[in-house]
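Removed from the display is one protein chain of the complex; every other protein chain stays in position.
Showing chain A:
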Amino acid sequence: MRFNRRGFIGAASAGIGLLAAPMVRAQGVANVVVIGGGAGGATAARYIAKDGGDRVRVTLIEPSRAYYTCFFSNLYLGGLREFDSLGHSYGTLASMGVNVVHDWAVGVDRDAKTVSLAGGASLPYDRLVISPGIDFKEGAIPGWDLSAQNAMPHAYRAGSQTELLKAQVMAMREGGTFAIIAPPNPYRCPPGPYERVSMVAHTLREINPTAKILIVDPKESYSKQALFEDGWQAHYPGMIERIGPDFGANIVSVDPAAMTIDIDGQVEQVDVCNVIPAQMAGRIVHEAGLTEGDWAPVNPADMSSRVDPNVFILGDAANQGDMPKSAFAANSQAKVCANAVLGALTGSRVFPARYSNTCWSLIDTEDGVKVGATYEPTEEKIASVDSFVSEQGESPEVRAETYRESLGWYDAITEDMFG
């Protein structure tokens, strides 16, 4: 039997101040539309439906019938996880009353408060939550566009691209070169490209030990750099080389037909090329006129758009301050958003925002590391208040425990997203 929170309302203590006087709708059912069924959108839909009961109707718009998590997809590249284990359906959300619509949101009319779908339908909303993830900036890497993604996969939105990249690694000629072009800041999952290098190295060490990995990186430094470099030296000595901006890695173009990378005039022939281009908020946020530059600015207190208070933007697409673009962060932001949306639509209590994040990365079998922080809203941004990162030289037991913890987190967060 589940705890029934409604039974305890009378016992509430007076210690917690309400942030704002809620606007209560006297009658009727409020409409919430959520665009995007990932860590931000699925979590928001689930919490709003769960806590809103029959006072709120939640519609989730997500084109994919099964969602494959980008988080942990590197472990599939490393041979440590089955592809199917990354897939999740929306059946449980539908069972709990979320109206799951498999379609593309192609437009938002913020005056009429409607969302138009590729299939032709138009959905009215009282509050709109948009959590579309990333899109790639056109022309970021000259020579590369989506028509080249079979020759040079990005594999940065999980699915067929992830399977393609794995197949290319498995089929690479003996002693060949796997290249990865890392993105400039800010981008989804800051340690992601470097965990990917670790997991590809893990696979190549088994099946193609003379192969090389070349990282072409426009950034001076990156997340957990010392931890990754220690790990690569210990587990994959001599296999991994990184070229930074001091050697021209910020001036890069590719030729997908020839399988070459031009690094400030020096041409490298490679066998597999994973291009992770510069990123921006998912296109629908731009369509809706909610962006400044590449991302959508939000109010740190509740993730509402700084452009339109009836719209909330979660996860990778939001420009919020110090939180990384991660599934954990999107999930954390979704709960603050859900509390604020329900407060506005049903008059339920609105509590102060609390945000947190932890990012685990795997360097080799059972060699896990992590970085994390807690955050609070200020006027200006979501600001980090306390943080930690794994230490260099930790014992194998600590690293194995960190890895097991990441497995527990995967199970918990996918349960928290999809029910």
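Everything below uses one rule, namely that contacts are C-beta pairs under 8 Å (C-beta built on N, C-alpha and C of every residue); 3 or more make two chains touch, one makes a residue touch a chain; residues count from 1.
The rule is short, and it goes like this: contacts and distances are computed from a predicted model.
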item	value
Protein name as given in UniProt for the chain not displayed, "C-type cytochrome", "TonB C-terminal domain-containing protein", "Malonate transporter subunit MadL" or "histidine kinase"	"C-type cytochrome"
Options A:54, A:174, A:397 or A:411, residue touching the unrepresented chain	A:411
Hidden partner chain, touching residue among A:332, A:346 or A:361	A:332
Positions on chain A contacted by the hidden chain, ascending	1-3, 5, 7-9, 11-13, 15-16, 47, 51, 328, 331-332, 335, 339, 348-349, 351, 354, 356, 358, 370, 372-374, 376, 385-388, 390, 404-405, 407-409, 411-413, 415-416
